[in-house]
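In what follows, a single structure is set out as structure tokens and then discussed.
The complex appears here minus one protein chain, its other protein chains still in place.
Moving on to chain A:
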């Protein structure tokens, strides 16, 4: 794909994805998977998982981070910038459109009905996404990494331990294990 064309395509794709990001930010993952991995084959499913992990572990909005990472993989730093702008632009546009009638917009029964419907749809999308990503990790049959999944889920959902705490803990554990491994190899 030629650079200019790719750039324009990338911008358009980010506008599109961001326009349909309802219910938080996670649903960009299946969208990016469908377009970048399945349709355009710009990177693999496994690489998408890596980018999602990085986007999640970085501060800010996972949706924006992931879009930027996907953009960088597609068209370098220019792609990253294009994706960043494309990802945040719909917010501004929508806001500009409804800024004069917030309250009317907010209380419209049609809007609320649509949102209620989408809530269930988003839930289904994310559940299916989690299932697929979990399957990919469990398939690797690595004991530690297979255990991290349910433990993190339990700590996050049941114990309501904050995400940052959990990420720092696992990162720390990984580094300690690698260090011990290194020491053992040297002995």
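Heads up, the rule we're going with is that a residue touches a chain if its C-beta (ideal position, glycine included) is under 8 Å from a C-beta of that chain, and two chains touch if they have at least 3 such contacts; residues count from 1.
Everything that follows uses one rule, which is that contacts and distances are computed from a predicted model.
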Protein name (UniProt record) of the chain left out of view, among "Urease accessory protein UreG", "NADH-quinone oxidoreductase subunit A", "Chromate transport protein" or "Multisubunit potassium/proton antiporter PhaC subunit": "Chromate transport protein"
Residue among A:3, A:44 or A:128 touching the omitted chain: A:128
Touch with the omitted chain, as defined above, among A:10, A:64 or A:82: A:64
Contact footprint on chain A, counting only the chain that is left out: 16, 18-31, 34, 49-66, 68-69, 72, 77, 80, 84, 87-88, 90-92, 94-96, 98-99, 102, 105-106, 109-130, 133-134, 137, 142, 144-146, 148-153, 156-158, 160, 162-164, 166-167, 170-171, 173-175, 177-179, 181-182
